[in-house]
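Left out: one protein chain. Kept in place: all the others.
Here is chain A:
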């Protein structure tokens, strides 16, 4: 066990394959449980406001925890036991899923006064360990979440290989993440359909997710200290990878050059960092951030829209699926779209005008909430819309808020300052809660607002690109 296997032997190391399969599957099941959570909240007697508040709570905890752990990353002790941290985060996530599964009756068992919603909140807080510290936190979809700090346990390489690795790595992370999501989506659809309802179906998804996560934790643990590096390599993450490729490099620059910012209040730091950005860059960032807010404020309620409000079922031959089960198939379509988008991304970026691709892509993403409201009640058409939503992976590398390297970004400029990145993450946090409030007023109203906010963002972006101006 002390010998260092070659890279080729490394790739076929069966333990690592088991790790990857288990972690990618639990990634999918956790995401599916999160997608079904609002419907479960409704099933146990609450409404969209509570669902939105829970999602916001999760995003808020993730932002706070990722800030905290990125501070810790700077310390010399942080990489002492990355494998242990990975295993621990997976185990905590498994406990979180169990809290979700048992939420309705944990009080009765333990004599606690938390109520079902309280246990759902506990579960959502625990699950942030997966999103902030988990070994596969960089798998797609990362844009529906607050950002996690990039893993920094990997030695830097020369810049060219970093960039090549970043592109390959992003595609791998999207495809692996989408495959995990697709498998989980099929399972969730089958679970909800065979259990005859979302209450039992959600519990099955959560319990299975906990089991697979436990398997992943044991596999990670049995691979020992090799694992963090092993999984990182398979996921193409070994090269400064995260969804904000190179961000840690930026952070390193910032900590050396922008030290005076420490003296200011957080708000002051954001505004001074933003004011130091060139106008176009600032507009682009604001525009993209608005689209993010719109997406974060609407995606938790997609399930409520298609299941509760529109009740889109499906019957093929003798088999008829309830809307709650069909939603799993919609997520499957979204995952398929994500794969297509990730594969098409390099071609789009190299053949077409990046600015046009980005603007059109964000416009499509912004229009989709309205599209889902207005589309005919046909599962096939709705599935196509979900697939389009998944295709947003094609523009993901171009988005101004992800801190992409200057050569790829449509709006050239310096690396996005840390304070601005944090501000974008913080701005996304209340979006689900506000979305829930609006949804409680009227679903069409909520989705119209989401589309409007998104289109405002696209307009800001257009300003940055200065269309029609010299």
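In this section, a contact is a pair of C-beta atoms (placed from the backbone, for glycine too) under 8 Å apart; a residue touches a chain by one contact, two chains touch by 3 or more; residues count from 1.
We adopt the following convention: contacts and distances are computed from a predicted model.
Name of the non-displayed chain as stated in its UniProt record, restricted to "4Fe-4S dicluster domain-containing protein", "Tubulin-like protein CetZ", "Cytochrome C oxidase subunit I" or "Formylmethanofuran dehydrogenase subunit A": "Cytochrome C oxidase subunit I". Considering the whole complex, the residue from A:32, A:212, A:284 or A:325 that touches the absent chain is A:212. Per the touch definition above, the residue from A:51, A:203 or A:461 contacting the chain not shown is A:203. On the side of chain A, the interface with the absent chain consists of residues 13-15, 18, 22, 94, 98, 101-102, 104-106, 108-109, 194-196, 199-200, 203-204, 207-208, 210-212, 214-215, 218-219, 221-223, using the contact rule stated above.
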